[in-house]
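A single protein chain has been omitted; all remaining protein chains appear in their positions.
Going by the order they are written in, the chains are A, B, C and D; count residues from 1 in each one.
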Amino acid sequence: MKLVHPPRADHEVAVPAAERDPSPSRKLLWEAGILVLLVLALIFVAPTVLSGFRLNLLGRFLALSIVALGIDLIWGYTGMLSLGHGVFFALGGYALGMHLKLQLPEGQIPEFFSLYGVTELPWFWYPFYSFPFTAVAVVLIPALVAAALGYLVVRNRIRGVYFSILTQATTIIFFNFFNGQQRLINGTNGLTNFQTLFGLDVNSSEMRFAVYVTTVVAVVLAYLLCRWLTSGLFGRILVAIRDDEPRVRFSGYDPTGFKVLVFAVSAALAGIAGALFTLQTGIISPNAMAVPFSIEMVIWVAVGGRASLVGAVLGALLVNFAKSLLSENFPEIWLFFQGGLFLLVVLVLPDGLVGWVRTQGRQLWVTVQLWRRRLANTSPA
Amino acid sequence: MLTAAPTATRQILQTQDLTVSFDGFKALDRLNFSLEEGELRVVIGPNGAGKTTFLDVLTGKVKPTRGRVLFKGKDLTKLKEHEISILGVGRKFQTPRVYQNLSVRENLELSLNPNKRVFPTLFGKKHLREETDALLETIGLSHKDRVPAGLLSHGEKQWLEIGMVIAQDPDLLLLDECVAGMTDKETEATGELIQSLAQSHTILVIEHDMVFVRQIARKVTVLHQGSVLCEGTFEDVKNDPRVIEVYLGSHKAKN
Amino acid sequence: MTLLLDSLFNGISIGTVLLIAALGLAIVFGLMGVINMAHGELMMLGAYTTFVVQNAFRPLGDPWRDLYIFPALVAAFAVTALVGLALERGVIRFLYGRPLETLLATWGVSLILQQFVRSVNWVLALRLGAFAVLFFGGWWLLSRRADWPRLKGWVLTLLLLLSTAIAAVGGRVLAQTYALAVTQPWFGAQNKDVTAPRWLGGGIPVGNLFLPNTRLFIIALTILCILGLYFFLQRTRWGLRIRAVTQNRAMSACVGIPTQKVDALTFAIGSGLAGVAGVAVSLLGSVGPNTGQNYIVDTFMVVVVGGVGKLLGSIVAALGIGIANFVIGSGTLALIFPNVPILTDTLNFFATTSMAKVMVFALIVAFLQVRPRGLFPEKGRTVDA
Amino acid sequence: MRRPMNTENATATQNLSRDGSGPLLEVSDLRVYYGQSLIVKDLSFKIFPGQAVCLLGRNGMGKTTTLKALMGLLKDCTGKIAFEGRPINHYPPNWRARAGIGYVPQGREIFPRLTVEENLLVGLEAAPNKERIIPEFIYDLFPILRSFLKRLGGDLSGGQQQQLAIARALVAEPKLLLLDEPTEGIQPSIIIEIEEAITRIQKERGVSVLLVEQYFEFAQSLADYFYLMENGSLIMEGPTDQMDEEKVRAHLSI
Partner (left out) sequence: MALSFNRRQVLKMGALAGAGAALGPQIWVKRSVPAYAQGETIRVGILHSLSGTMAISETSVVDAEKLAIKEINAAGGVLGKQIEPIIEDGASDWPTFAEKATKLIDVDKVATVFGCWTSASRKAVLPVFESKQHLLWYPVQYEGQECSKNIFYTGAAPNQQIEPSVEWLLKNKGKEFFLVGSDYVFPRTANTIIKAQLEALGGKVVGEDYLPLGNTEVTPIISKIRAALPNGGVIYNSLNGDSNVAFFKQLKGAGLGPDRYPSMSVSIAEEEVQAIGPEFLEGHFAAWNYFMTVDTPANKKFVEAFKAEYGQNRVTNDPMEAAYIMVYIWKQAAEKAGTVEIDAVRKAAYGQTFDAPEGLVTMNTNHHLTKYVRIGQVRSDGLFDVIFSTDAVEPQPWNQFVAETKGFACDWSDPAKGGRYKVS
């Protein structure tokens, strides 16, 4: 085939040096180093610095950051804004919660059933006696629900805000269902008052620390999973779907499969987060499926910075700590701050904190370069 | 990468009574069109003649109200966009549609991927480096391989998109006004590229720029109000009185 | 037959409430593509306005106190339209073309509005007022100076700090001087009592059926709103402008339509309709900080099922959802199939209001499988695949 | 083939404004960006009252971009645009329309779901007086529109839409009419009607016209003065009757 070299356009844009990535392998090394340091800090330094209460909060928020990673995966990278992740979060939480409620002597059923005169354990509870089954269920149930829902919605090319609105409606369906089924799953009160796991007291400090470490490890694994998904060819396709979905079809890809898979993975992450969160707060209730919670999740990602995994984690931690501190200090009016934060982020920091740091950093870099060049030019040869 | 040109000519694409109407307005009106394998065909016609709608139907973006499209014996109107693409129809859009946030290299890799289903894409081993390099060379963007496509100039985007279509290794290439916004030299280079591609592909070009049409055309089809007005060599078409009336005529008439 | 009539009337009753709540949203979402999550809170403001107007009319005695509903409609429209206007100018206009961002921003606004009605008292109101007067007034005065562009940055910073400080200190002094009188919330977190005028109290018995006047009033109000909206969009100059901008914003600007004003007006009208809906729901339900939250998802469903940008679609969708809600929730369906035990059991399982909602939403998702773009989708070239 | 612009010659001819007043539109050093790429480079030209000026050039040379910038549709512009001596860079399109610039975009862009009458009424938005009556001369120019008043704009054929688009720009009686390739894809018979209409409004009503074209003959018969544009810059200009046909044709595609 004949090779043709088109002439360069006259008005060619000079590519700034910053746009060219540094060597990928070196970048990867840096990233791995930072990650290891952070994990070590979280596991060994944080417990000595923070009080038990704050450490527990940190653990919870780390669990929430796993949902944020999932949201970032579908929203930041794939452009699907889900307002229904509370459902998947709660499903994961319920799966583990059921297992915890079944840590009972033979023949007993969880105490709340007596409130409604239920004497026989409903059938779907039985598999949750098994921890392996529970562990799989925490991941798979949300993933399967998401895959089914995602398939129904995505198949019809329902996108953008319609997708968001439908996912929001899903939260109402699940909320009402879980809320109404007292005799099956204890309704509004949810599952609470957990005592033991693996025969150990869930409220003991050793157990709490173990759960905390598990959470840290889970965050790292979730981060690595998302990193893997978003970095390769697969990740490119996600970005392509976000930017121009019809074009992707003409490139020979069926976006449906990709979107369903990513949605399911993201739901699975939410399920894991829900399980870890439930373990640390000691309660899972239909409230986790209420509309506001799912929207808050999106806000974490928006604050941190879309399409940035670090941003998602950071956003989840910062927003939740801010919410905790604000509501402690201004219990009566902290909603003003929360609402204000949403507005502020959308209007002033459209790319979130990470985006802001990036642009500021780039500007600083350019300024420094210019300055250095000027110095070099003025200095006598 | 490229299939050998067939020795015997046979029809690769055929449309039968293709009709598309939007709210009563007929964008295509009983269009009968056929293309032989290995052919380079140029389709011209005034704005609103249905050229882009024609490509929309071929690529599955628009479903026809009536009629069939046979590509390699399969009816395309029943297939979805990506199925048509996998079957071997590649399309370059009128305004370049490249993935702005992906680099030039990534854009090409995405199109080169041999198996485009979900799991093979995720787990498949990819040795696409050499092919990508070769393709970058072909479209003259080797020096910009890591630049986000959104930062390319208009002409470069056009080239990148042509590259993406070539990467799909289609049997039928659909090029919709691919030299719009290019300089003379770029246009000329594009023409050469298309001619070299034509040695191994069937190509359908939709064009406006008559200089360019003259450069590349072997056989020209004129569309008018959704159906074929006439077909022939560039000279034939240029001198056809019907064409002169609807298309070129406005200018000749005054002279 | 009675069953059918009963279902029909009750379904329509439920549907019209949904419809009137969704009308404003249909405008804002359908015509402007803005996802206004604060729509419910605008309804809430409308309901609070009704409460205020009602209390203002109460001391006037008969017959005036029973006519409050009409000025309340006007006032609710005005108040929410103004808030909508402020919202559009202050927030939405920076976010056109980014529907997901409007969704998040307006969610923030909805939180602020909810807390606002809980917390608002004289101190807060006067502080906000004082700040607005000082800051924007100062801006306005100073911006007429010739050297304004040079001074701008500094003056505004100074003005900001100064008016903040004055508002803060003023509020503090006020709070200490008058104590409870000014620090007591106007509304507080509790629900407020809005009572329908006495002439809306009864109803019309039709055979076994009883048509409550409030319901009939809301049905009439909804019809009036739709007709008014139709007339406005089709027959007035501003309506024409709105339709033009909806179809082609850039070209509308090029023929001289002030698109920003059109945006603001469209949003204000959508918001004003939310206010009117607020009056309507105050006759049926609670008036409290959470009033709006109860409607937001349902109204979005109406718009989505109807097909965006189509008033007729919203109407049909609202009535359809209303009837489905009633028929499932009241167990009427089970009565229709008395001899099919499995079906009856299933239907009875869903025959509480709570589970009916689950069922209706599930049906909506199923419906969208068949008609992904709603009942009356936009046709033609404009639709992107 | 590129030659530096003969500025002396340009000023000389350009000063031949009919009544000796200043330019209606004066563009100096206009630069327009699309994202990061510079589409229009340091463009300067003038249009005098009553003059018909044509901007020639092939597809993609920046002609349409220039018109959009003049109309205020593009944000990333530098340089100066003065209308009747007043800089209008910072005014939005609707202000410019009301100031007296009518715009007929490429592809017509009529409002498909408004009737023909409503399309014309919308055009009146730019009219200085508040009356909402479609002036008679419109039906005089395009008689066909009167019979289509109640039809939807989207139902008209291409040529009819083009006439409607021009009529829509004219109802407000602008001082300057910007026309972007009005012949594109239009049947010859209608092109002749359009050409006549444009000539009439220029000659009879004194409307200045800025025409963007890639077809030589149409431009030649309509315009008094031409500019030739290539890759975002002006490379040639002069009165149409002194136009060096060969050289200009070399830069156009046909």
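Note that in this section a residue touches a chain if its C-beta (ideal position, glycine included) is under 8 Å from a C-beta of that chain, and two chains touch if they have at least 3 such contacts.
Because the structure is a prediction, the values reported are computed rather than measured.
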item: Chains shown that the absent chain touches, full complex; value: A, C
item: Contact with the hidden chain (one of A:Q103, A:N156, A:Q182 or A:T196); value: A:Q182
item: Sole residue of C:A22, C:V123, C:M301 or C:L375 that reaches the chain not shown, by the stated touch rule; value: C:V123
item: Residue, one of C:W64, C:Y178 or C:F210, that touches the chain absent here; value: C:F210
item: Missing-partner contacts on subunit A, residue numbers; value: 51-53, 56-57, 60, 114-117, 119, 175-176, 179-180, 182, 186-190, 192-194, 203, 277, 281-283, 285, 287-288, 293, 324, 327-336, 340, 344, 347-348
item: For subunit C, residues in touch with the removed chain; value: 6, 10, 13-14, 17, 90, 94, 114-115, 118, 123-124, 127-128, 131-132, 135-136, 152-154, 156-157, 160-161, 163-165, 167-169, 171-172, 175-176, 180, 184, 188-196, 200-203, 205, 210, 212-215, 281, 283-291, 293-294, 325-326, 329-331, 352-354, 356-357
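Note that in this section only the chains that are shown with their structure count from here on.
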item: Chain at maximum distance from subunit C, centres defined as averaged CA atoms; value: B
item: Subunit A and subunit C: spacing of chain centres that average the CA atoms, whole Å; value: 32
item: Between subunit B and subunit C, centroid-to-centroid distance (C-alpha), Å; value: 49
item: Subunit C: positions in contact with at least two other chains; value: 380, 385
item: Sites on subunit B at which at least two other chains make contact; value: 23, 61, 81, 151, 153-154, 183
item: Residues of subunit A defined as touching subunit C within the complex; value: 81, 149, 152-153, 155-158, 160-162, 164-166, 168-170, 172-173, 176-177, 179-180, 246, 249, 291, 295, 298-299, 302, 332-333, 335-336, 338-343, 345-347, 350
item: Subunit D to subunit C touching residues, read off their complex; value: 71-73, 92-94, 97-98, 103, 105, 109, 111-114, 118, 121-123, 125-127, 132, 154, 168-169, 172
item: Interfacial residue positions of subunit C with respect to subunit A in the complex; value: 35, 37, 91, 94-95, 99-101, 103-105, 107-112, 114-116, 119, 293, 296-297, 300-301, 304, 352, 354-355, 357-358, 361-362, 364-365, 368-369, 372, 384-385
